[in-house]
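Left out: one protein chain. Kept in place: all the others.
Naming follows writing order (A, B, C, D and E), and every chain is counted from residue 1.
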Amino acid sequence: MRVELHRRYHLSASHRLHSDAYTLEQNRAVFGKCNNPYGHGHNYVIEVAMSGPVDPATGMMTNLADLDAFANKELIAHFDHQNLNTLADFQTLVPSTENLCIVVFGIFAQYPHARLERIRIEETGNNSFEYSGPAAP
Amino acid sequence: MRVELHRRYHLSASHRLHSDAYTLEQNRAVFGKCNNPYGHGHNYVIEVAMSGPVDPATGMMTNLADLDAFANKELIAHFDHQNLNTLADFQTLVPSTENLCIVVFGIFAQYPHARLERIRIEETGNNSFEYSGPAAP
Amino acid sequence: MRVELHRRYHLSASHRLHSDAYTLEQNRAVFGKCNNPYGHGHNYVIEVAMSGPVDPATGMMTNLADLDAFANKELIAHFDHQNLNTLADFQTLVPSTENLCIVVFGIFAQYPHARLERIRIEETGNNSFEYSGPAAP
Amino acid sequence: MRVELHRRYHLSASHRLHSDAYTLEQNRAVFGKCNNPYGHGHNYVIEVAMSGPVDPATGMMTNLADLDAFANKELIAHFDHQNLNTLADFQTLVPSTENLCIVVFGIFAQYPHARLERIRIEETGNNSFEYSGPAAP
Amino acid sequence: MRVELHRRYHLSASHRLHSDAYTLEQNRAVFGKCNNPYGHGHNYVIEVAMSGPVDPATGMMTNLADLDAFANKELIAHFDHQNLNTLADFQTLVPSTENLCIVVFGIFAQYPHARLERIRIEETGNNSFEYSGPAAP
Partner (left out) sequence: MRVELHRRYHLSASHRLHSDAYTLEQNRAVFGKCNNPYGHGHNYVIEVAMSGPVDPATGMMTNLADLDAFANKELIAHFDHQNLNTLADFQTLVPSTENLCIVVFGIFAQYPHARLERIRIEETGNNSFEYSGPAAP
């Protein structure tokens, strides 16, 4: 009786897409207006998918109060109302939403009470990215 | 040429999360405000995922009129505008959305014209649960 | 330079539409399945509309931190995860969403830092009610 | 480090569900009001799911500017503000949303910069269809 | 104690924007791809705003069961899954969403149990039109 839970968290953050390996012209060509020097921002929606068996005593797969406490401490406190480019996670990584998925996956993989299946991030209403962890060897 | 159909049905129902195996204090600790004695409620969105080949004559995988008739009779008539705790399905089962997924899966598994892939239920806009049936042995 | 702010709060609650002035048959005829004896529930969305001048020093009409603190204390703490029929507000008032609008209007009319314009409550995605206060005499 | 991208495109189009293999009565029985002679329409939402590794230089799986240019040329220009029944794709195929999924899958399978995983089309807010390509033999 | 009710109905219909007073070139210039000869379509959302006092016995402004019965008979039965250009209402009127608002206003103005305030129609998620009736003289 394994179920999957999807829980959404909301972040407002800014970023600038820019690669130090490129010239100014190359950055502008590759990233377009996402390369504007002072950055821009999004309301990111982070959807965490967790799976596990249902506990017969509680009817729950994992207690949402536990997951929310974990998310507030490990996700919201670090990323909400921040400029992603200034964070340690993105000093050598372009703060694209693809990479944000991978970073956030690493965070929720530490959640002790359920198995992380995937992270999906909506950058805008027409755009989302999903990461399910490294492929099995 | 197998396609998957996702069809959403809407239920307004109430529930109280409570386990007879726990003391009052334990219930309060585990379920928090979801344990409030007189219950609370949700607009549940039930998304049924069905799969099958497309019929070349009709261009359809299954006729939505058939699926809707089945859903009205087997899902809506039993659950809509009800208190889940009072229903036969939840006399020995905590009426969590995890368990509601499993119960609703059992219902749509009887639909004769397509294969049930999974049930997803949104409890709130930030919360959903998914059940895909028992794991293959 | 008066602006209007719309802020949304979310409540999960249950209710039963029932009038003591009616017989069982009349209640059933008037309220239909909303009269089911054990109640049902909704995810209510409460949208508060406030107006006032923009403070030139802050660029704000009212500080959302103040409004949220007020809403948490006066709205969420009283109504969230409750059965409306059991609350003092609805002992002599049918807990319809129309009446919930009027009750919630009375609460936010006490907010000291801006003028309450109206309360809008979504009962479902297809249904909302709005109350703008008593008509001017 | 494979990620999946979901990108949504919007089409307003009309269609009539009708099969030349059926009599008028059979068409009416199978398709109901979707068989109304002059057609009806929808705001279709086309969600394209693509996968691939993240390019370490750009932080991107594929450049959205490339995908959007492809979609504008191959999808929007052909289908938007059209009557599906009049298009070459649907001369011998019922223009159901199931079949539209399969046709659109064939288009995005030609996109050179990422691997197409699936096409999901929302016909209405309560209805969507998904096609993931022919099953592996 | 006057409240306002907003109730949403959903229509799938098609139309072609075209004026007999214009040449083909003028039609194309004015209406763009909305003038495509075989039409296109939308999922229209019709939001009806009604006002009135709350009945103390029922807690309702108007019974939604009455309004829904009226809407099914007078709105849905005539417009849903139709091509607007073929309807009597639009023989001398361009079937724009502006004009659809005015036609639908005329329908709900006949509802006997509450006062019609306005009709709002969403043509797409980014587009809506509103009509509040003829201006007071």
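As a working rule, a contact is a pair of C-beta atoms (placed from the backbone, for glycine too) under 8 Å apart; a residue touches a chain by one contact, two chains touch by 3 or more.
Remember, it's a predicted structure, so these values are computed and weren't measured experimentally.
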Not-displayed chain touches, in the whole complex, chains A, C, E
Can you tell me which of E:S14, E:N36, E:T58 or E:S96 touches the chain that was removed from the display? E:S96
What does the interface between subunit A and the hidden chain look like in terms of residue numbers? 10, 12-15, 33-34, 36, 38-43, 80-83, 85-86, 124-125
Write the list of subunit C residues that the hidden chain touches. 1-9, 54, 57-61, 63-65
Missing-partner contacts on subunit E, residue numbers: 17, 19, 21-22, 30-32, 93-96, 98-99, 101-102, 125-132, 134-135
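The working rule: only the chains that are shown with their structure count from here on.
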If chain centres are mean C-alpha positions, then the most distant from subunit B is chain E
Equivalent of A-B within the choices A-D, D-E or B-C, defined by over half of its residue contact pairs recurring: A-D
